[in-house]
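I have placed the structure first, in the form of structure tokens, so that the comments after it can refer back to it.
Complex shown without one protein chain; remaining protein chains in place.
The chains carry the letters A and B, assigned in the order they are written, with residues numbered from 1 in each.
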Amino acid sequence: MNGAEFLYGGAVKAFELIINLDPYVMSITGVSIKVSGTATILAALTAIPLAFALSFLNFRGKQGLITLVNTGMGLPPVFVGLFIYVMLVPAGPLGFLKMILTQEAMILAQYILVTPIIAGISLAAIKAVPGPIIETVYTLGGREKDAVITTLKEAKFGIITAILAGLGRALAEVGAILIVGGNIAETGSIAGIGEGLSRTRTLTTAIVSETSKWDISTALALGIILISLNLSVNLLANFFRGRD
Amino acid sequence: MVEDLFRIENLSMSFGDKKILKNINLVIHRGEIFALMGPSGAGKTTLLRILNFFEKPAGGDLFFEGTRLSHVREINTVRQRMSLLFQTPTVFNTSVFNNVAYGLKVRKMDRTAIEKKVKDALTIVGLQGKERQKARTLSGGEAQRMAFARAIVYDPEILFLDEPTTNLDPANVAKIEEIIMQVCDEKTTTIVLATHNIPQVKRIANRVGLLLNGELIEVSSKDQIFNSPSDARASAFIKGDMVY
Partner (left out) sequence: MISGIFETFINNVLCLNEHKVENILTKIIFFSILISLIAGCVQNTPSGDLTSMTKTAPPPQELVLATTTSTCDTGLLDVLNKKFEETNNVKILTVCEGTGKAIATGELGAADVVMVHAVQAELIAVANGSFINRTYMMYNYFVIIGPENDPAGIKTAKNASDAFSKIAARQSQFISRGDESGTYKMEKSIWKAANITPAGTWYQSVGKGMGETIVTANIKEGYTLSDRGTYLSMKDKTDLRILFEADQTYLFNPYHVMAVNPAKFQNVKYDLAIRYINYTTSQQAQDIIRDFGRDKYGEALFTPAIINERR
């Protein structure tokens, strides 16, 4: 079998799996969206107030926190995964939480990875709001609260972009969730048969394991879905950038 | 009987070693158009920013209606009764209506009253019917007029204008000057106009203060300062003989 035939056959089977809504492939997509989506929502709920605090408040350790956010934007996922793994295993200090090899552990890992990204990009978006805009609020009789609300409105497309960037990163991330989630699927999890469904197997971790099995068509199908998801996220981000 | 609205006593300001304002003493009367005249770099903008509490003066006192302003609470109350128009128009990224209505919303006015007042203010500045247009799509002159409407919509008792006709074409300059005089007459708003434009001062001011190198050289009526200036430097500036 030559390479082109191989790729062609893989692509055909990939489209079959997608068009037939193969339960195994769909369950993996579902876990990906759920884990990365939840992590991104939680991260946004932390990161956006944090970005505002860093922009509007003066407190001790603020510069340190900004450095932490900037460093966090480039955290190596495998390290984060390993750290959470040793914390959450039963032998670790947080073992009693029984979170290891669960979706919650994966959400926690991605939350840690995504929060600095959303905070950092939001911070840049807030800083990009011109100073006179905020001063105008005060000249018109507004208070600090009004200044914060106006800044949020002025920076909203930038902040939405930040959230989408975080979501994109979470969806594409593999190092951390592979370690803390374990890439688990139920027994019989074979594409095209669709008995065993994903537990902690996501599009990215499944691509790793399907490639290791050399099941190229399934890996391709998952890759096509992953790229489509990320493409949609990016188109959405572009749409909002255009609105600004 | 003239009423003192704003009084400045022994005000000084410096950035580092550089003295920006030196011992300023000035009284603004209610209902007048007061021109703060002087070349670029004389300290006009800094003085306006101090009077709007964006900068803290190095020394001196501010009195509003005879009350010395020292506490944040007093300053916030006074701010509600003032307005400031920046040299370059600031535009909130929303509709013209929402821009102009801002000061009214901050004051929690009800919707029908807001709609009426916004309509009136837009009529004054010649932008009637543009409520639903996106503010960012306005031309430079229109944006400055919108900012003007936004500044006067809540009937401030005192309106500070910082070079309000810079960068505008003659038609828009004429329109803005007309609006200034109309607002002063009809709404009995006190106007403090910072400008380096001598003909403009001649056209619209009642009283003039000449600021040179951070010093208030002379404060007198328009007729007096242009016909018989008491200071040689004032004379030189007015005749255009000033050597910088």
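Points to keep in mind about this one:
Operating definition for what follows: contacts are C-beta pairs under 8 Å (C-beta built on N, C-alpha and C of every residue); 3 or more make two chains touch, one makes a residue touch a chain.
Everything numeric here is computed off the predicted structure, so don't read it as measured data.
For the omitted chain, the shown partners it touches in the full complex are A.
When you scan A:111, A:138 or A:157 for touch with the missing chain, the hit is A:111. Among A:66, A:86, A:124 or A:148, only A:86 touches the chain that is left out of the view.
Listed for chain A, the residues touching the missing chain in the whole complex are 1, 27, 30, 34, 38, 42, 86-87, 89-95, 97-101, 103-104, 107-108, 111, 182-190, 195-197, 199, 209, 211-214.
Here is the rule we go by: only the chains that are shown with their structure count from here on.
Our note on geometry: chain A versus chain B, Cα centroid distance of 49 Å, whole angstroms. For chain B in complex with chain A, the residues that touch the partner chain are 52-54, 76, 79-80, 82-86, 88, 90, 92-94, 102-103, 106-107, 150-151, 154.
Contact residues on chain A toward chain B in their complex (touch as defined above): 130, 132-133, 135-143, 146, 150, 153-154, 244.
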